[in-house]
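Encoded as structure tokens, the structure appears first; notes follow it.
Up next is subunit A:
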Amino acid sequence: MPDFYDDDARLTRPRIVALALSAALVALLSLIILTAPGDLERLNLVARERLTESGVANPVTAVLLNFRGYDTLLEVAVLLLAVIGIWSMARYARVWIKVPDTPVLAAFVRLVLPLMVLVSGYLLWLGADAPGGAFQGGAVLGGMGILWIAAAVWLPDFQFQRFARVMLVLGLIAFVGASTLLLALEGSFMEYPAGEAKNWILVIESAAMISIGMTLMMLFVGGIPRLNEGTV
Partner candidate 1 sequence: MTWENSLPLLIVLTSLVPGVVIFFLKESTVGVRTTLNMFGAVAKLVLIAVMINGLLNETTYETRLPFLPGIDFVLRADTLSILFCILSAVLWLVTTIYAIGYLEHSPNRSRFFGFFSLCVSSTMGIALAGNLMTFLIFYELLTICTYPLVVHKGDEKALRGGRTYLIYTLVGGGALLLAVIWMYAIAGPIEFRDGGAIDAIVEGARGPLTVIYFLFIAAFGVKSAIVPLHGWLPRAMVAPAPVSALLHAVAVVKAGAFGIVRVTYDLFGIDVANDLGVLTPLMIATSLTIIVGSVLAIFQDDIKKRLAYSTVSQVSYIALGVALFGPLGSIGGIMHLVHQGVMKITLFFGAGSFDETLGVTKISQMDGIGRRMPLTMAAFTVGALGMIGVPPTAGFITKWFLGTGAIEANSHWVIGVLILSSLLNAGYFLPILYRAWFKPQKGDWPSEHDFGGRFETFWMLLLPPVVTGVFSILLGLFANLPVGLLYWVRLIVLREYEL
Partner candidate 2 sequence: MPQDLAFWLPVVIAVPLMAAVLAFLLPRAAFPISLGAALITSGLVCWAALAAVNAGPATHTVGGWSAPLGIDLVLDGLSGLLLVLTAIIGLAITVYAHGYFQPGDDLVKQHQYNFFWPLWMFLWASLNALFLSADVFNLYVTLELLGFSAVALTALAGKPTVLKAAMRYLMVSLSGSLFYLMGVVFLYAQFGTLDIRLLSAASAETPTLLASAALITTGLIMKSALFPLHFWLPPAHANAAAPVSALLSALVVKGSLYIVLRLWLEVFYPLADTVAPQVLSVLGVGAVLWGSLQAMQQPRLKLLIAYSTVAQLGYMFLLMPILLKNRDDSTALAATMSFVFAHAVAKAAAFLSAGSILHALKDDRLTALSGLMKKMPVTTAAFAMAGISLIALPPSAGFLAKYQMLQSALTNGYWGLVFVVIGGGLLAAVYIMRVLGPAFKKVEPYGAESTSKAVHVPLVMSIPTLALALLAIVISFMGVYLLELLAVGTPWVLKGGL
């Protein structure tokens, strides 16, 4: 009955069976993965060989935004879809946060926020050449939003969702729009013109970062930004 404090931790018979089966699976898969020969060089080398053509110096960003940019496009779609799914399920925000007694946290958050915006922008810029990029930057942006809410500095209201909608779709629209434009121009979906890849990538990434940030924040809100009465 005490629903979220504990599950019954006893090792009942079904659990022992489940444990044994999982263990067997683990043993089998471990043995097999160790025998895998790893003819892995092929793709690795190809990716590195053609890094220069990709417009960015960070190979991971090259894969994410150029070679396999289509994956990332669908990825951005997944993010948007997750928010739409959550909004469709929950007509009210989930957040149940008490306003903190001390203003210290709030003050701290106010201080940190501008810094985080800067950091996220920097991460994005950095992503072209070093570890970082839209996802990492977006995560920082999202973290900022969450901190903002968690510190009860600000709580999203219903008016906010109109703004949020636009921010949420920005990344996907930029991605699909740019790709389609490139399809018309270059004859291939998402084929960046030679030498201009970096600019295209940066534009797409910026839009994607904003959307990612907003998405992560909305995942936290857990419903259409509109608070249940008396929940805060």
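Here is how the candidates were picked: all candidates are chains of the complex that A comes from, given by their letters.
Note that contacts are C-beta pairs under 8 Å (C-beta built on N, C-alpha and C of every residue); 3 or more make two chains touch, one makes a residue touch a chain; residues count from 1.
All of these numbers come straight from a predicted model, not from anything done at the bench.
Engineer: Considering only the touch criterion given at the top, point me to the candidate in 1 or 2 that touches subunit A in this complex.
Structural biologist: Here subunit A touches candidate 2.
Engineer: If you look only at subunit A, which of its residues touch candidate 2 in the complex?
Structural biologist: Within the complex, subunit A touches candidate 2 at residues 28-29, 31-33, 35-44, 46-47, 50, 66-71, 74-75, 77-78, 80-82, 84-85, 87-89, 91, 165-166, 168-169, 172-173, 176, 179-180, 183, 186-192.
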